[in-house]
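So the structure is just underneath, and the comments pick up after that.
Every protein chain except one is present and positioned as in the full complex.
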Amino acid sequence: MNQSNQKDKKDKPLKYYSAVTRAFREEMIRNENVVLIGEDVGESGGIFAQTKGLFSEFGPDRVRDTPIAEAGFTSLAVGAAMTGLRPIVEIGFEDFLTACMDPIVNQAAKLRYMLGGQVKVPVTMYTFGSGGLNAGPQHSQSLAAWFSHVPGLKVVMPSSAKDALGLLKSSIRDDNFVLCLMCKSLIGSREPVPQENTEFLIPLGKAEIKRSGEDVTIVAVGAMVRQALAASKSLSGEGIETEVVDPRTVSPLDIDTILESLSKTRRLIVVHEAMSPCGIGAEIIAQVVETDPQLLECAPLRLTPPFAPSPFAPCLEKIYLPDAEKIASSVRTMMS
Amino acid sequence: MNQSNQKDKKDKPLKYYSAVTRAFREEMIRNENVVLIGEDVGESGGIFAQTKGLFSEFGPDRVRDTPIAEAGFTSLAVGAAMTGLRPIVEIGFEDFLTACMDPIVNQAAKLRYMLGGQVKVPVTMYTFGSGGLNAGPQHSQSLAAWFSHVPGLKVVMPSSAKDALGLLKSSIRDDNFVLCLMCKSLIGSREPVPQENTEFLIPLGKAEIKRSGEDVTIVAVGAMVRQALAASKSLSGEGIETEVVDPRTVSPLDIDTILESLSKTRRLIVVHEAMSPCGIGAEIIAQVVETDPQLLECAPLRLTPPFAPSPFAPCLEKIYLPDAEKIASSVRTMMS
Amino acid sequence: MVEISKTKALEIHCKLWEIRLFELKASELYKDGTLPGFIHLSVGQEACAVGACLALNRDDFITSTHRGHGHCLAKGADAKAMMAELAGKETGYSKGRGGSMHIADVSVGVLGANGIVGQSAPLACGAAYTAQVKKTGQIALAFFGEGASGAGPVHEAMNIAALWKLPVIFFCECNRYAELSPFDVHVSVPNVSARAKGYGFEGVTIDGSDVMEVYSSVLKAASKVRQGMGPILIEAKTHRWHGHYEGDPMNYLDRSERDPDNRIDPIQRFESDFAETLELSPDDLLSSKKKALALVDQAVEFALSSENPSSALMMEDVLS
Partner (left out) sequence: MVEISKTKALEIHCKLWEIRLFELKASELYKDGTLPGFIHLSVGQEACAVGACLALNRDDFITSTHRGHGHCLAKGADAKAMMAELAGKETGYSKGRGGSMHIADVSVGVLGANGIVGQSAPLACGAAYTAQVKKTGQIALAFFGEGASGAGPVHEAMNIAALWKLPVIFFCECNRYAELSPFDVHVSVPNVSARAKGYGFEGVTIDGSDVMEVYSSVLKAASKVRQGMGPILIEAKTHRWHGHYEGDPMNYLDRSERDPDNRIDPIQRFESDFAETLELSPDDLLSSKKKALALVDQAVEFALSSENPSSALMMEDVLS
């Protein structure tokens, strides 16, 4: 069952970055093969304080600072995973995944297949991506689509503290290479989550309806989920009820939940911070029309930034990124 | 004008790999800033003889063997392009692009934008990809979609010797980073091409209708174009006329030519060797239904390998890859 | 000590102050919210930037890092267009699209600060390759940190430069930290310069707080690499006063490291150790510092009074 819908009075608010720490801590206690490596994950506790306390609790063998060598230490993690550890690997910014594509795509994703099933590669890699912080062209990218294009990987995108907690814990327990794409703009956001040491897991591969509605289905990922929810709220005041679907895992994609929602709304908007061409939105639209070309009663829409690098200037990044207002106005246009 | 449709009696057959050599030679003669670097592009003439003779003609400054350092020499080429050279860079197999994603995506694609237009980055990178040679999981990939997802790059995919010649020459003259994805399985194929030293250029960003027909539009890229043409021929005998569209440049994509074709056929099949999720096929389908959800009279189809690494065994790779037979049978199903 | 003219000495002094004041101002403007995004300062490391760049010709190239304000200013970039860029204004070097990590002024050989650790090295090799092929006599200098020395592209660049005898200087600013972790998390030997031998070229370690030592070392190296003798690696030991980024709480520093009295100040050192020898009077020093201050004030004034980029700029220069 989808546990993240359960709410409990004892739930306490937790910050997105602390959800990371807590997921790691609980899983490291649970399984001594879980180790954490990356740049500044150790004594310093991470650039966003996301690994604070883990070094002193688990020691230098299990929590280890790496030099700046994304390709090298990702490949190292793969080798460690093949031989019995379950490494968690931090890549500071999603943009730096460009430095370790080979170990992810040609090693981690293919080794089990190439080696006739002799090994598994239980690595959880997490990184902070997306925009909203005026971090400029090399520190704001959303690259989920690249990894969705590669068999042998799983890709998750937690859109809240609770999802971060539940998805990361499931990722660490998964026997595959799971890439967890976090949003920088959500780092300080908080949300009530189940108490510590409750077995709170969100299953990989299951979308969540974050809000129900009959008029338009908005599929949103990462930080765009909050924006979609905000838009939904204001639209509701205008008598338009939108359904917000958060895939949570973008590979493998839970298309069934999306199709089910569309069978009701028959209108589709996909919102993401990633570029449009060959993105998650294209994939969702393609699957929908392949399944049933009559399902949609009007043209689907991808709401994404224009096809340009992420600009630094706040005034430009504001125009560049989708937000609640733009989502609401797209919905209005679609409904008129 | 689309020059590749002109045919001339004086056209002589040329092999795909020799088209590469000829394009380089002509452009190196034309512009002394054009240089060629890569592993074994020099004295040895390349692993597919694709650079044969260039070293002895242009010397070690302009034709230079690199060590095995894809990230390093790609970034070097970018630095050289910023300062006045026009490097051609070989990456032996498309799969090794994983080793130089950062210089392509975070440097080449963004530098002009990030630097306020102060520089241009005229690099032509070419590589041999796709399957059909039983080269196994790490030597058979088609990764065009990754680069189509990135603004600031152009991506071309020559499906024949003639296209290789015309597209490479245009790429070398282009002031942007152009990635030219060649097909290993076409290396020995030949086709008549215009004589040497004719100004034969194929414009970037223009699709070509490789065959006209009214019933179904088949959009095929790379080696799949030949397969689509073969399928078309046999279908024609059955009274089904297919139109084969070769985008040739996949980023930016010439959607207009595809839409125009569809306005006639109203049926769409996209064939590629790349994986389906977030691929070129998804993008084409998404753009088509976004433009006009009524355009297609039946569900569009992506004909691609299953979502698994490329298997080595010939019997498996044969099932894995789309081919003329599978294309023909999909068309028949669609027409029935 | 290498001999220099009084004019050059004053230029050095003024540049040291221009960088220091530019960055302290940026720090202030960042704290009060005027400057957005992330900013990495090189306060304390000015001698590296100034010593290295003033030993190069105007048309020589440099490539820089995320911590690049000093390098850019020292090579001749204009403080006004830089500060405007930090503020995300249309008049900035990147038209507000790049920010602090992407300052470039190709007209004075600055090929760009860069947000990707390690890329400065192979990019510089590219500029050096152009110079080699076109026989222009130019050279390139790549700034990078000791943290970057662990990155694959830096190794690949050094190997290629050695094989091709490229006219390039690898200039490592060893400021004792990479992000939040100390030198010995990143480098397994006392000196990064030890790497050079493995490629067969010269590697030296120098005092990066001594601007004159930096200047003369780079001058000597530049003349060698310009003659086609292949690359040289210079490692300058220096000190980063501020955090990795502005706002960094620097919890990783111990008490003595936090004490401002324990800071090594390259400007003070220049003034106390060299002013006399170089015949700079207290008045000279004061007036060159004032000149620097004026430049920085003008830069701030220019930046703050500039317009935000128009929305059309968002889509410009994506392709040529």
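Labels A, B and C are assigned to the chains in the order they are written; within every chain, residues are numbered from 1.
In this text, a contact is a pair of C-beta atoms (placed from the backbone, for glycine too) under 8 Å apart; a residue touches a chain by one contact, two chains touch by 3 or more.
Everything quoted here is computed from the prediction, not taken from an experiment.
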{"item": "Residue among C:46, C:60, C:156 or C:210 touching the omitted chain", "value": "C:156"}
{"item": "Among A:134, A:176, A:227 or A:242, the residue in touch with the chain that has been omitted", "value": "A:176"}
{"item": "Option from B:36, B:71 or B:143 whose C-beta touches the chain left out", "value": "B:71"}
{"item": "Identified contact with the non-displayed chain, of A:152, A:166 or A:194", "value": "A:152"}
{"item": "Subunit B residues touching the omitted chain (full complex)", "value": "39-40, 42-45, 47, 65-69, 71-72, 95-96, 98-99, 133-139, 306-309, 311-316, 319-320"}
{"item": "Interface with the undisplayed chain - residues on subunit C", "value": "150-153, 155-156, 159-160, 162-163, 184-189, 194-201"}
{"item": "Where the missing chain touches subunit A, by residue", "value": "35, 61-62, 64, 66-67, 69, 71-85, 102-103, 106-107, 111-120, 151-152, 154, 175-176"}
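One rule holds in what follows: only the chains that are shown with their structure count from here on.
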{"item": "Chain at maximum distance from subunit B, centres defined as averaged CA atoms", "value": "C"}
{"item": "Separation of mean Cα positions, subunit C and subunit A [Å, integer]", "value": "36"}
{"item": "Mean-CA-position distance for subunit C and subunit B (Å)", "value": "41"}
{"item": "Of all residues in subunit C, the ones touching two or more other chains", "value": "94, 97-98, 102, 114-116, 152, 318"}
{"item": "Where subunit B touches two or more other chains at once, by residue number", "value": "71, 102, 106, 113-114, 151-152"}
